[in-house]
Structure formats: C-alpha cells, structure tokens
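Here the complex is missing a single protein chain, while all its other protein chains stay put.
Right after this comes subunit A.
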Amino acid sequence: MQAKNLIYDGTFDGFLSAVFYVFEHKLKTVTIQNEFTVQHRLFLENETIHTDELKANRVWKGIKSRLSSNGSYQLYYAFLSEDSGVEDLLLEYIQYVFSQRKKVDKDYTHPSILKIAQIAKSVGREKHRMEAFVRFRLTKDAIYFASIEPDFNVLPLIEKHFKRRYADQKWVIYDIKRGYGLFYDLNKVELINMDFPENFNFTKTDNAFFAEQEFEFQKLWQDYFKSTNIESRKNMKLHIRHVPKRYWKYLSEKQPN
C-alpha cells in the first residue's frame, strides 16, 4: 500500500487534480498539502501534483452532480479558508460524497459535512464583511483604491459584487496579506500584482497619492459617523463584536483625525 503526501500549487484546480490522483491510484493513506505551507510527514512519500485543468474539471463536474448547488459552494468556500489541513478534510468530505448514493451535503450529523459547513460559514461571513468594510479612496489617477487584509482568501468571491455595483468607476481592491488584487478598468476585472512605493503607507491618506477631495469626504464621513451615534445607548461590547478591532485600520471612520 502506498502512503503519499501530495503537494499541489495552491490553486483550486491544483487541489482538484490532487483529488483526481487519489482516486486514480486508489490511495488510502494520503494527505494533500499546499506547496507554500508544506510540512514533511514521516512515512509518507512526497508526490508533486501537476495541475491539469481537464482532470480538475472532471472531478468538479462529478462533485457538482452529487451535491446540491449549496453543497458545491460550501466546498469551494471552505477551500478558500486556507485553514491548515483543510485539504484533508475536503478530501474526506469528497470521498464520503462519492461513497453514498444519495446527496449527503445536508447530513449535518456527519463530522466532515458539519465541519465543512461551519468553515464555509466563516468564509461566507468574511466575504460579507469585505463587501461591507472595503473603503475606497480616490487616487490622483482617478482610481478608487482599497486595501484589505481578510482572514481568508475572499477576493475571488467578492469580484462579482463589486463589478456589478461600481460599473462606472475604475477601482482596485488589493489584498496586502496575499499580495494580489482586483482591478476593474470599466470593462473587465483583472487579477493584478502591484509594486508600491517604498514610503507608501496603506492606512494613511497621503496627498502625494490621493486626490484633494478625498480628504474632505473622509472628514465628512467621520463626522457623520460621530453624529449618528446615540451616546446614551453606548455599547462598546456590541460595537466591537460587529466591527472587530483587526478591521479598524482600513476603515475611514476609525482613523484618527
């Protein structure tokens, strides 16, 4: 019996190609790891997986036919969590799905189904948070720029939302943690990598980079945020539960004046 540690390139297609490999070679003892966070395991032979779009599509089609649309969403969402060990959990989930004749993605008493549903829920929450907490700032080149550091890799999930909403303005949403961003040029959204100037401070609105009116609107927004608060109902515990402190640094209303 072979025991393998499959190493893939970090993409969803790469992961699905690894799943294909597992089924193709009928592996029983196996782990799947992202090449960026790989940890060597004792007694497991490393195998580098070549990402193959055709194989990935075959696996994805198979999965989709055995899950409700919500189930396949959950699987993809959970993958984007980048949780350590999530690939093995997903593999367990997929193997369970293929071993049953009926659709099982609502079998919340099965450990891997419940766990994936829970991870997907936290990714979904982060997606929604980014749709809320992205703060665009108008640059001198007339591009609305936002920087984020989401807990999970949610850029692929929020693209559609922002494209539909800001159809008539150029914008960039840049994930500083993962070093890539989305750029909308009034026609399409592209994935981009950017080099920032040495002295570029992501949380500061510097007049070397940002348009003059940007300062006024930030000030108006900060004032509005203060005026709309009701002091006699103050409840900071609730406030922080809704807007955890780790998000504050990119929120215009939370910047010191």
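Of note:
We take it that contacts are C-beta pairs under 8 Å (C-beta built on N, C-alpha and C of every residue); 3 or more make two chains touch, one makes a residue touch a chain; residues count from 1.
We adopt the following convention: contacts and distances are computed from a predicted model.
The listed choices are "Glutathione-dependent formaldehyde dehydrogenase", "ornithine cyclodeaminase", "DNA modification/repair radical SAM protein" or "Serine phosphatase RsbU, regulator of sigma subunit"; the UniProt protein name belonging to the chain that is not shown reads "DNA modification/repair radical SAM protein".
Among A:65, A:99 or A:228, the one in contact with the hidden chain is A:228.
Set against the missing chain, the residues A:26, A:188 or A:242 yield one that touches it, A:242. Annotation: of A:89, A:134, A:154 or A:172, A:134 touches the absent chain (contact as defined above). Touch with the hidden chain on the side of subunit A covers residues 104, 106-110, 114, 128, 131-138, 144, 146, 161, 164-169, 213, 216-217, 219-221, 223-225, 227-239, 241-243, 251-253.
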